[in-house]
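With one protein chain removed, the remaining protein chains of the complex are shown where they sit.
By letter and in written order, the chains are A, B and C; residue numbering begins at 1 in each of them.
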Amino acid sequence: MMSEPRTGAREGAMGFLTDTTLCIGCKACEVACKQWNQLPADNFGYTGNSYDNTGDLAAETWRHVSFVEQLADDSGARPTSLNAFQSNWLMMSDVCKHCVNAGCLEACPTGAIVRTEFDTVIIQQDICNGCGYCVPACPFGVPALSPIDHKAHKCTLCYDRLRGGMEPACAKACPTDSIQFGLVEDLMERASDRVENLRGRGVDGAYIYGDRETGGTHGIDGLNAFFILTAPSETYNLPAEPELPQDKTFPSYASTILAAAAFAIGAALSLRGK
Amino acid sequence: MPQQSLADSDCIVIMGSNMAENHPVGFRFVMKAKERGATIIHIDPRFSRTSAMADLHVPIRAGSDLAFLGGLINYALSSDRWESVPFFREFVQSYTNGPTIIGDTFKDTEDLAGMFSGYDPESGAYESSTWAYDEGHLDPEMTDPRCAFQIIKRHFSRYTPEMVEQVCGVPQELFEQVAEAILTSSGPDRTTAFCYAVAWTQHTTGTQIISCCALLQLLLGNMGRPGGGILALRGHATIQGSTDIPTLYHLLPGYISMPMVDAGHLDLQSFMDAIQQPKGWWHNAPKYIVSFLKAWYGDAATGENDYCFDYVPKISGDYSFAAMMPMMKDGTIKGLFCMGMNPAVGGQNSKLIREGLANLDWMVMRDPYEIETAAFWHDSPEVRSGEVRPEDIKTEIFFLPPAVTPEKDGSYTNTQRLVQWHEKAVDPPEDCRSEPWFMYHLGRRLKALYADEETPQARQLQVLTWDYDTEGIYDDPRLEQVIEEINGYTVRDRKLVSGFAELKDDGSTACGCWIYSGIMPEPGLNLARNRKGDDAASLEWGFAWPANRRVLYNRASADPSGKPWSERKRWIWWDEEQERWTGYDVPDFPATKRPDYRPGPDAVGIDAHRGDAPFIMMPDGHGLLFAPAGLVDGPIPTHYEPWESPVTNLLYPEQVRSPVVPTFDRPDNQYHEIGDPRFPYVLTTYRLTEHHTAGGMSRFVPWLAELQPGGFAEISPELAGEFGIDNGDWVTLTTLRGEIETRALVTERLQPLTIHGRPVHQIGMPWHYGWGGMATGDIANDLSALIEDPNSRIHQAKAFTCDLSRGRLPRTNGASGDDE
Amino acid sequence: MGLLTQLRNHIGMKPNPISRSTDEMRPRTDGADVTVSVCPYCAVGCSQLVYAKQGRIIDIEGNYDSPINGGTLCPKGAATYGLLHNPHRETTVKYRAPYSDHWEERPLEWAMDRIAERVKQTRDATYEETDENGVPVMRTLGIGHLGGATLDNEENYLIKKLFTGGLGIVAIENQARI
Partner (left out) sequence: MVIESSGFQRRWENRRARARTAGDEAKESYYGLPVIHKPHWDWWIIVYFFVGGICGAANAIATLARWHGGKEGESISRVARYLSFGMVIPSTICLILDLGRPERFLNMLRVVKLRSPMSMGTWILLSSSFFLSLLTVDQARRDGLLGQDNPLVRMLRWMPVRLIDALGVVPSLMLAGYTGVLLAATAVPLWTRNHLVMGPLFLASAFSNAAAAITLILGLRGRSVEGARHRIERLDLLAMFAEVALLVVFKRGLTRTVADPLETGQTGKLHRYGVLGAGIGLPLLLHGKSIIGRSSSGRGVSIIASALVLIGGLAFRYVMVMAGHRSADDPNATFEMTRKRD
């Protein structure tokens, strides 16, 4: 049944489905990504944030596994039987969302950020001049300037591997297939079946994060790299209803032009000799 | 059992292991089973990444595993499902020594308040003659009080759910949930699998914990069947290989014991008589021993000189790892080869070990990185605190960098006995050489040095065969010749044998390791290089010893008459037309022995076993509920408290600890008393996904070091609350062996348990960290003690006691990691 | 490229301006030769594909064909490349003289000869042909060996054969015991 497509993904769009109910927090994706893209290790420091010492996506970290411990209720009692599927220690491999309408792409003044034939978003390293405007323009905080080459970097969904007909490194390495790669429409199909199945098995908090229904992704119109989550998205540091920042440019231009006109008149009047 | 078979399990109990963290890719199959509706149970003191994926996490006091398993046995035997489903009783009756009557000289721990009969107080050891069978008497109905089954039932009768709650701290309803899950997932068409790792082995009763699980699996009929059995999750790439072809003090290749002076192995005949068993596969032991001697000593080994048996050194004592360390410190061992091992971090009481290293005359270190064991003399906590100066350390050290796996050919044997070949991709850089290169050229040099000497030690080396061709730019020895030697060949024409069945005891065949025989049936055909997998048993992928069998004792997957117990759990079965065993796996049974075969009176070896005796390595072909010989600390698994425990033994108040534990009573290796008030907290050490054992292969790799960059200890909020410790604060842990400081990860994943009615706190600490590499931290093993399990001589690192205090150590120059 | 196309590429005309190098992007393992290896870390036994070009390893990832890992790896397996290529790896022989406070560089052949001499020296000094009550033991307790769980089966065989069978060393242990 071809239901109304759940995201604005274009024809032949490839993407990731990251099913957090299968994630065992092993961080193979983080290392496989760094190995394939030869990214240097970046931050060194014990954070104390459960088992997450990576902290965030960065210029040299394109996959980040987050850990949230939810074991005890306020009085300190621990569960004696767990409800199904990773309900007490949430783990999730965060990645660039490769948005259908990408804030970074629309913000990039040099055309370094482009949309590939697989409908993924990449930063062309031979063009980027490190203006850094894509960094605040991303509603999910993905791209970052590298302290080494001062250019913006982010997950390319292994564009070079896709050109060679190979699966992205993280999806290949993931031992429990929590990260799945494929056509976005197939993945979306698989995801909705999985959510239904999960709800049938007692995980009624499971939902897809990144299609038009949940959160609407105002203006972003869906994510090519989307997730199945089992807790409110803020728990994973993901905005519940992110907006596409560039939707605000035309109204802001308009208000500025109006103000400019007003100021011009004001200036003219005040400069007019009496 | 192969890891892939876990996907067929109906219930997987992970106990004594943190599988999702330490064997993540093996855990794939547990997740597959879970998707097919299996129940996943994780029994562990800590809620870890494995527990996060489990249906049931059972927090248990570290060191009380055997009491829990005993509870499961008691629960199963007194459950009505065990009585009502005929499969269980039939499996036990025909496949185990349940019906065997035990001699009346045997006294159980119930009779002698925690001790078995045959204990000799002076020698501090059991003498197993009193445990013998009452020769030839059987009670098929297993009602006779002296039959093994009834003895087992009585032995575990006091392991009730209430007792389990008191000893293990596991609430009864949680215990019953586990027991019911296991029981309902066992039977003719359902199988339960157990996965364990060193959290079972590293106890003073480690071997007994595992044999208790084997006992439970036998009672539930889960042995030799797909999705059943016990999977040992081993920690190193080829640790299984390193016990099959052992670099261990007490074994020769193929699990043949080293000749022991005090066991009367004075000559070849007495040695072979001791190892050979009248019935069962070990009857063939002489063929393997003689072939092995021919492989080592070649033409020099003849019938007249006992095939050079005397040249094989004899052991007369304990030279295990724990014993070697004091031998170094006391000066017995003067020279040490350390290849790819980091005892300065991984060994127990590592401060004593570093002192031992400092007392060596010379040491050869082979490791890709300058790990702590190579750097102890110029950078260690003792050097940083000024307690020791490099100028006082006399050890001459040779640091030779090795080739890493993709830079050399060779084979690894993984956790399911699967031998897999890894091909050399590139030559190693600069001075890096492979281990075969190092051993071969060292041997060649030593042969030259001893060439024209007449001393016995020279003779010993001269008779050794050591002539391998070399190849490649560095003159590496041709491994194919080594594999041919391991596989075995007929001496006359060096023709490779196709398996250990062809080995003879008349010196006409040579074989380096009988259990690997058949890995190279024809020259150049190394079965370890097979790479055709399928989604069944993948017999075409690699070579599993023995003879490529994937599930051991898989005869038990068919009923006594040879038919599969059920369609769902079909594995191997008797094919009437072809008159042979067939199925998805290589039968671990003589291929053409009919199920209704009955041995003649004077039948010998494997022919002495009935057609329905699956356990071909056992003397009587039956699984042992009651082990008359083989284990030194008793025929039936018994719960004893760990050597250092905050509580006494509720089950056997007069015998708190196992009576036969080898201890090292020395001033630099003191133990804590039971319930020692100075050390009230249970400490358990463990590993993380991101690091590898003593950290030598992960703390120096940037991508792994950054994932877990600093040492920490995991503490429950309740314990931290008593000290006012918040998440991230520095804490100090102390034992009589040493004291260390580390950061506290205060987490609800740990919790206090109620033992004997009072709260016991548990602290967990990863033991990867050391001062070297990019991820640093104090060494957890500075706290542990040298002590051994009586059978395997492995140490106790999973349950000992310690003290906790807030703040850092008053170190003079900030010896430990970065300060904030 | 003509001035016009240069201009077209460089003055704001193309909406999604893909650069030439992006257009010609290929996986870096193109043309590399592949060997099949096994992960050196834990005992699960994941099969790995090792890509190498001009005698240098450029990428190590999982092997799809393996029934055990089917192309997947854990973080340690995925970091195997980092085990070979990283700033901390020692590739030259180092020697520490007794009581010295620093490493010295030494040729490999010298070290091998010296080690052989030290072995013979210690072995001859501590060799027992028979124990105190005359039983032939032909062993030395003066030398020990540690390590084996990360060494290939063939290596373990040669170690046990030379050290025990040839030199009578009995104190041989590996990580199976810790």
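Keep this in mind: a residue touches a chain if its C-beta (ideal position, glycine included) is under 8 Å from a C-beta of that chain, and two chains touch if they have at least 3 such contacts.
It should be emphasised that the depicted structure is a prediction, and the values quoted were computed from it without experimental measurement.
Enquirer: Sort by label and list the shown chains the missing chain touches.
Expert: Touch partners of the hidden chain, whole complex considered, are A, B, C.
Enquirer: Would you indicate which residue among B:3, B:17, B:94 or B:166 is in contact with the undisplayed chain?
Expert: Missing-chain contact among the listed residues: B:166.
Enquirer: Mind listing the chain B residues that contact the chain we can't see here?
Expert: 162-163, 165-166, 171-172, 650, 717-718, 720-722, 724-727, 745-748, 751-752, 754, 757
Enquirer: For chain A, which residues touch the unseen chain?
Expert: Per the touch rule, chain A residues meeting the hidden chain are 47-50, 52, 55-56, 66-72, 75-78, 103, 106-112, 127-133, 135-145, 149-152, 215, 232, 234-243, 245-246, 248-253, 255-260, 263-264, 266-268, 270-273.
Enquirer: Considering the whole complex, not just the chains shown, which residues of chain C touch the missing one?
Expert: 9-12, 14-15, 17
Throughout what follows, only the chains that are shown with their structure count from here on.
Enquirer: Go ahead and note the Å separation of the Cα centroids belonging to chain B and chain C.
Expert: 24
Enquirer: Round to the nearest whole Å and give the separation of the Cα centres of chain A and chain B.
Expert: So the centroids are 44 Å from each other.
Enquirer: Multi-chain contacts in chain C: which residues touch at least two other chains?
Expert: Only 60, 69, 72-79, 82 qualify.
Enquirer: Residues of chain A touching 2+ other chains?
Expert: In chain A, residues 26-28, 30-31, 35, 175 touch at least two other chains, as defined above.
Enquirer: What residues on chain B touch chain A, complex-wise?
Expert: Residues 20-21, 24-25, 27-28, 31, 47, 49-57, 59, 171, 173-174, 177, 688-690, 702-710, 712, 717-718, 727-728, 743, 745, 747-749, 751, 774 of chain B touch chain A in their complex.
Enquirer: Which positions of chain A touch chain C when the two form their complex?
Expert: Those residues of chain A that touch chain C are 26-28, 30-32, 35-36, 111, 114-116, 122, 124, 126-127, 159-161, 163-164, 166-167, 169, 172-175, 177.
Enquirer: Touching chain B in the complex: which residues of chain A?
Expert: Interface residues on the chain A side: 22, 24-28, 30-31, 34-35, 40-46, 48, 50-51, 53-54, 69, 71-72, 76, 78-82, 84, 86, 88-89, 91, 175-176.
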